[in-house]
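Quick notes on the structure that follows.
The other protein chains are all here in position, but one chain of the complex has been omitted.
In order of appearance the chains are A and B, and numbering begins at 1 in each one.
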Amino acid sequence: MSVIEIEALEKSYRVYQKKEGLWASVRGLFHREYRDVRAVRGIDLQVEAGEFVAFLGPNGAGKTTTLKLLSGVINPTSGKARVLGFVPWNRDNDYRRRFALVMGQKNQLWWDLPAQESFRLHQQIYRIETKQFQDTLDELTDLLAVRDLLGQPVRELSLGERMKMELCAALLHSPEVLFLDEPTIGLDVVAQHNIQRFLRYYQEERKTTILLTSHYMKDIAALCKRVVIMADGEIKYDDSLAGIVDRFSSHKIVTVLLNDGTQAEKLRDYGEVLSVEAPRVRLRIERERISATLSLILDRFLLDDVAVEDPPLEDVIADFFTQVSNKGSDDASDPFPTEVQA
Amino acid sequence: MERLLYSRALRWWTILRIALEERMVYRGDFALGTLMRFLPIITQIFLWWTIFETIGAEQETEHPEIEGFSFHDMVAYYLLTMLSRAFSSMPGLASGIALQIRNGEIKKFIIQPVDLVGFLLLNRIAHKIAYYSVAFGPFLIVFTLCWWGGYFDSVSLPWTTWMAFLASLIMGFLIGFFLETAIGMIGFWFLEVSSLLFVYMLLSFFLSGHMFPLTMLPDNEIIGRLSYRTIVDMLPLKYLAYFPAAICLETVKGDDLIRGLWIEAGWLVFFMVMCRAMYAAGLRRYSGYGG
Partner (left out) sequence: MTFRVNFLIQCISSVSWSAMNYGFFEIVFSYTGSIGADSGWGKYEYFVFLATTWLINSLIQTFCMPNAQEFSELIRTGNLDFALLKPIDTQFLISFQKVEWSSLTNGFMGLGVLIYSLSQLASRSPTPLVLSPLTIVLYIFYLGCGAAILYSVMISLAATSIWLGRNQSLYNFWFYITNFSRYPMEIYARSWGLPLFVLFTFVIPVLVVVNVPARLLADPLQSQDTWKWPLAGFALFATGMSLFVSRLIFKAALRSYRSASS
């Protein structure tokens, strides 16, 4: 049986459409227009124990909503989900003791108190035995190199240090399932890298099932083998990281080193020139035409070197997002304004 | 000159419109809040009903009175003080000024060619109009109901009284405004004015006559020839609630009324001058510190 099972899960919000202007405000007193926003549109997903799954998608794709549904913070409109055999939104204490949610945008530690105090409260709430609590805390603070900061008020910590403390707090009760919502948002490269390293190590050690959403491709490339791409509240892709390029990239990047740099301009006939640093030229060529074009180039030019690569993952995904979000905005112009009498 | 006037009018209209819109966004709060404001009066009515009945039984009279107030007058008094408080209360004014001083936003009034006091006054008028435009409904309903119920029987309002009532309401609004602005300006000297404000609110609730007609205060002399009643009578707070209501119920009339209005105008000038002086002194102090 899978650790996470989602079936036709759907969540829609009703949003009051406030209109600009005085008259509209007055009218709003008596009668309002609502719009249903379908944040998650009937998704299906299965995650096995010990998997590290990344959720990718543009803002508003429904990733965070999905995590909130799975952690029982909000109730769904329809559909089913089970995590560790529990229905999340029943908010069973037994369930709540076995998972954790970390949100990069929100913090749960007491702002004016040292992190240590929040951890102790955690110990009481999760009923962790003192010995186990101390061991786990020692291990986590060593791994994250924050042991010296335990006594400092949280408000005095840097953003990166605070995030590490949030992770500590979330992992104190050794959850079997961990939901991470943009854990590295706003952090500098070093702090991001530290947290990635920690998560990889922790996951390999404990085989915790982790669902991660992030905007940073580096996070995902470093951590996850399986990637789920969401857009418009639907799952558009669910497979390996490597597969994304095959599936969504229609082009390859060809770099040629010309023997005679003056001929660089002539290459424009063969593909979209990305850059010319004579004698080096980078071209973007459609995938189906790659072998034909290459042989033509080899025929007509004298080359010192040639390299064919996939475009960077980030570009591929950015392209894909733009495609779906363009489509998405068409969708938005066809909303569902339901007039509701107040 | 004409353009200046026009641009002023335009600015005024913009402030008014934005204030109105702001108040309309949270529909639930707004409608509920306005209606709920009348609820405390209901408990007050029942309390006084019982008290007057008790006094009637004790003194064996059909028409018991407290200091010239019958039960119906008492109800009318509470409704009228609600009305005068709607003019004279300035929610968020003083604390807003103190906050602007504390977070440095006050600088924009030093830099921009806008007068702080004038701007605040315009803003407040806009807020009040926005409030009345919606509160008018509930007020009208409650007052009409009570009129039919006979609670306003002793209110006849010849046009002179009517004018005096109106004048006292408008002056009450201005006194409330300048008084609270002055309290807010204390923020130039002390960081913490919220506690002071709370004391002011408590005092004004009790001594403005919002809680009970000030004529009920004991009249026995405590210091020299002064009694509680005469002391409170000399304070400016009574113009915020008691005085307009007393005019309407004709508790104050004739020469007393004329004298009362002059004294009220005197207090108004006093607070206007004080407000100006404090603003000037405060700005000197503020820029002295280098902001």
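Here is the rule we use: contacts are C-beta pairs under 8 Å (C-beta built on N, C-alpha and C of every residue); 3 or more make two chains touch, one makes a residue touch a chain.
Predicted model, so just to flag it, every value in this text is computed and none were measured.
Asks: Check the options A:35, A:82 or A:96 and report the residue that touches the missing chain.
Replies: A:96
Asks: Among the options B:202, B:226, B:258 or B:273, which residue touches the chain absent from this view?
Replies: B:202
Asks: In the complete assembly, which of B:49, B:132 or B:262 touches the absent chain?
Replies: Touching the chain that is not displayed is residue B:49.
Asks: In the whole complex, not just what's shown, which of A:49, A:73, A:222 or A:273 touches the removed chain?
Replies: Residue touching the absent chain, from the options given: A:73.
Asks: Take the complete complex as the reference. Which residues in subunit B touch the chain that isn't displayed?
Replies: 26, 28-29, 32-33, 36-37, 39-40, 42-43, 46-47, 49-51, 53-58, 66, 192, 195, 198-199, 202, 205-206, 211-212, 216-218
Asks: Could I get the residues of subunit A that touch the absent chain, sorted low to high?
Replies: 13, 64, 68, 71-75, 89, 91, 93-97, 100-101, 103, 105-106, 108, 125-127
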